[in-house]
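A single protein chain has been removed from this complex, and every other one stays in its place.
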Amino acid sequence: MYLYEYEAIELFKRYKIPIEKTCLAKNYEGLKKCLYEIPPPNVLKAQVLSGKRGKSGGILFPNTKGEYLEYGKKLLGKDIAGMKVDSILVSERIDIKKEMYIAITIDKSKKKYVVIIAAVGGMDIEEIAMHSPHMIEKIIIDPLLGYSEYVIRRIAKKLMLPVNEVKKIFIPMYRLFIENKCLLVEINPLVLTTDGRLLAIDRKIILDDSFIRLDKGLKKYIDLRMCKMSESEKIAYKHGFSYVKLNGNIAIIGNGAGLTMATMDLISLHGGKPGVFLDLGGGASSERVRNALLIVLHDKDIDKVFVNILGGITRCDEVAEGIVRAMEETKTDKKLFVRLVGNNEEIGRKILFDKGIYAFVDLEEAVKEVVMS
Amino acid sequence: MYLYEYEAIELFKRYKIPIEKTCLAKNYEGLKKCLYEIPPPNVLKAQVLSGKRGKSGGILFPNTKGEYLEYGKKLLGKDIAGMKVDSILVSERIDIKKEMYIAITIDKSKKKYVVIIAAVGGMDIEEIAMHSPHMIEKIIIDPLLGYSEYVIRRIAKKLMLPVNEVKKIFIPMYRLFIENKCLLVEINPLVLTTDGRLLAIDRKIILDDSFIRLDKGLKKYIDLRMCKMSESEKIAYKHGFSYVKLNGNIAIIGNGAGLTMATMDLISLHGGKPGVFLDLGGGASSERVRNALLIVLHDKDIDKVFVNILGGITRCDEVAEGIVRAMEETKTDKKLFVRLVGNNEEIGRKILFDKGIYAFVDLEEAVKEVVMS
Amino acid sequence: MVILVHEETRLLVQGITGKEGRYHTDLMKKYGTVIEAGVTPGKGGQEIFGIPVYDFVQDAIREHPNINTSIIFVPAKFASDAVIEAINNEIKTIIIITEHIPVHDVLRFVTYAEYNGTFIIGPNTPGVISPDIAKVGIMPGQYFRKGNIGIVSRSGTLTYEVSYSLVKHGLGISTAVGIGGDPITGLSFIEILDMFERDRDTKAVVVIGEIGGMAEEELAIEIEKGRYSKPIIAYIAGRTAPPGKRMGHAGAIIEGYKGTYQSKVDNFRRAGVDVAVKPDEIVILLKKYL
Partner (left out) sequence: MVILVHEETRLLVQGITGKEGRYHTDLMKKYGTVIEAGVTPGKGGQEIFGIPVYDFVQDAIREHPNINTSIIFVPAKFASDAVIEAINNEIKTIIIITEHIPVHDVLRFVTYAEYNGTFIIGPNTPGVISPDIAKVGIMPGQYFRKGNIGIVSRSGTLTYEVSYSLVKHGLGISTAVGIGGDPITGLSFIEILDMFERDRDTKAVVVIGEIGGMAEEELAIEIEKGRYSKPIIAYIAGRTAPPGKRMGHAGAIIEGYKGTYQSKVDNFRRAGVDVAVKPDEIVILLKKYL
């Protein structure tokens, strides 16, 4: 899960990583309050989860009180990369001598932690990699051993900074990464100010959803995001479904990520347009199947629903009952297609047949029918 | 380095390991003060570094104020296992339901940490091992991975204690062990009181001399010990010599632990009695040789001094000069024997010869001469 | 002699008293897997389907010294502890069914396992099945039939679908291995392919990948180098998945320019591997080689 910049700041402050002065404004009143804390010339940053915020006009540099209020007012409620701006971070304007990049993340191939540094900063690391690959260095860290002193010396040399200054950034940053089991902690840019301070003036944190589930302190971030979810997303989240809204008209409900993706691909291959990807996960009970169906039956962008169940553990009679209950509860003109294979397959197919629903056995045959009819 | 019990208590308190109420008395006045803090019936424990303190009458149990003052007075200044008692720890008397043993130390063979637990306590772990080996369990901990939860569950089961109670002892104990790079942290006995508390009522810590050298916080323990050293020990310590006082009359000065030990063994083999073991360590300069010689030349138990130098790095002329300087500075009737081999051997031998000192080449020949003459 | 799970497999079930653990213990036992013991902290002394339950792995091993494999049903919060307990007790194959274990925890025990010469399968895997011999996992046995095709997959039900399709067309499976759907897993494609390469009962291998991560690309590089002599067929799920969205599996996400369908397919094709565009095509491509 990506954290908003202001959420990341909370964690940066808790770990005492030096940052510039900031103030969060959630509305125009807030903007006026921040004006006195951090007067212009300052920086306004839209709080949206997009790496392209800067390019999309989400970062502004007012020089006067007038500009500040004008820019701020415009920014609030604006749409940036498809997301509505509902809060603005007001930051102290920093006189920058040098911009750099530092991140701690996981190297999936090596199965180790990796520190990525670059002597340039302020742009996307993939851009830096493309334009100045020699500027980037990766330092692998063994997850059992942790970092050794030479890692800090290496960073210091690469960034041409004193070792003691690097320690003030890296040591707390590493602790933040480890203690919160982060997938990424990134400072971009890390700046050296003209008056010689080292500051993390932009920051990104990605938390591990699996750890958030287990950690009381981090659960608040989920609640916050729940508010911004669509109704369908909320219900799917509550039931533990993996739900992705797509552009088409065919909802695909499957059990298992790989099978549901394969079904979606197959629908496309035959010319259909998937509109919802919904993975029930393991052990689809009649109740879960019913709940999943209700989500897509209420989705007005959807006009066909394809349920593809390869029951291993899942009992087909349970699935059939869930489908029947959902269909009976909902007045719908959406077309339903079912493919049902597995435990108690015959019973399941009979339950559906009695309600006038035909269940396919062969996946591709079913997909063709979904797309054609 | 062994810590005194009251020093160990400081560390136990810093890490919040639950212990009984204690009060340290350094003299009779102190005893009277402690009387009001922890009135009898209580426990008086002589603060000496001996595992046999209890058996040697170093732990007493006064029941009344009279007994308390009487026992305490007797204990102060008493000699226990060769050590003078200069302070007493006054402890709350605990109603014990069960005594147990727990220690964290280093398994030198496996090169891992090891937790040792026993469902009995209060006696030496080697005694427990002898009488009730089935009562003891060892749990190996990988130094890179650290302990896992199951280790705590295992301790709890073995000691028949609730997991949460074990956590209160083990987690801080492990932190103490790791953060201070201890060689041993031992609680013996760990007791369950009749009112259900788990307390570490006796404790032992061995610090790593190599770590003490590097850690500012631990250096104070050395200063404290310096006061109790003999004059010779102090000088040896200051110069970084490895110095051990023995019972005999022959001082052995060598360069290198193995060689000095072998020399000592050889002296004994030929019927001599080593009185001092002094390892100069590597790179014996003329100054170091002189200082080492001065220590043993001032030792009245010594009447022969044998200097055995196998110079590799060490230059024999330097050694010879050091010997000559020490001998010239000191009026002594002790007999000096030198065996000198290595770099600049001829020059060194000549320097000594000019001052009337013959230097041997063969070790055993030299040893025979030392013992015979 | 098939791979990972075979005639000599002697199983320990960690988390045997939980709902999932108990249910699948029954199914595995019925399938013919030799289950020696189970472990659940605090539940030692019970029996589940006649299988003795212990508090600690150490106790189970002491009473059942033949145990060489463990399957983990322990909830995410305690799974890491269970895996380390198994490693420390020298169980050399550990199959982790549990989903949602934090990546940092997985990194730690996967590294520790590698250092100790222990095989980790998973987490978030359906397990491993060698049809007619043993299954150590949660896959439905009825979709798998004995044969000479090896399957290695990041997915669960999709693997059943593919096996079902092979069986329908008269083919069978030597061993099917789910490596798990998480971003970090124990053994990856390369190690499993190495095992199949050495296995005399396997004639060809089906690799079922999906978007996200670089596991397929890394395998393709090894194939291109000529590491394997046996025919390999690939299928990749998620061709039409939008970037930046997690598609069911924690590992199934296209991040930046990495882990796209196209990158995986291109790498496989460059290595001379036939890539099926739909599950049913796998059989057709396989038959070229058999």
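For this structure, a couple of remarks:
The letters A, B and C name the chains in turn, as written, and every chain counts its residues from 1.
Throughout what follows, contacts are C-beta pairs under 8 Å (C-beta built on N, C-alpha and C of every residue); 3 or more make two chains touch, one makes a residue touch a chain.
Treat the numbers as computed from the prediction; the structure is a model and nothing was measured.
Set against the missing chain, the residues B:Leu31, B:Leu60 or B:Leu183 yield one that touches it, B:Leu183. In the complete complex, the hidden chain is touched by one of B:Glu186, B:Asp279, B:Asp299 or B:Glu318, namely B:Asp279.
Note on the undisplayed chain: of the listed residues B:Thr193, B:Ser268 or B:Ser285, the one touching it is B:Ser268.
Among B:Ile171, B:Val244 or B:Ile347, only B:Val244 touches the chain left out of the display. Residues of chain A that touch the chain left out of view are 140, 142, 144-145, 148-150, 153-154, 157. Although one chain is not displayed, chain B still touches it through residues 106, 108-109, 111-113, 126, 142-144, 178, 181, 183, 208-211, 213-214, 242, 244, 246, 254-262, 264-266, 268-269, 274, 277, 279, 281-282, 310-313, 341-343, 363-364.
Here is the rule we use: only the chains that are shown with their structure count from here on.
Two chains share more touching C-beta pairs than any other pair, namely A-C. Counting partner chains per residue, chain B has residues 142, 144-145 touching two or more of them. Residues of chain C in contact with two or more other chains: 108, 112.
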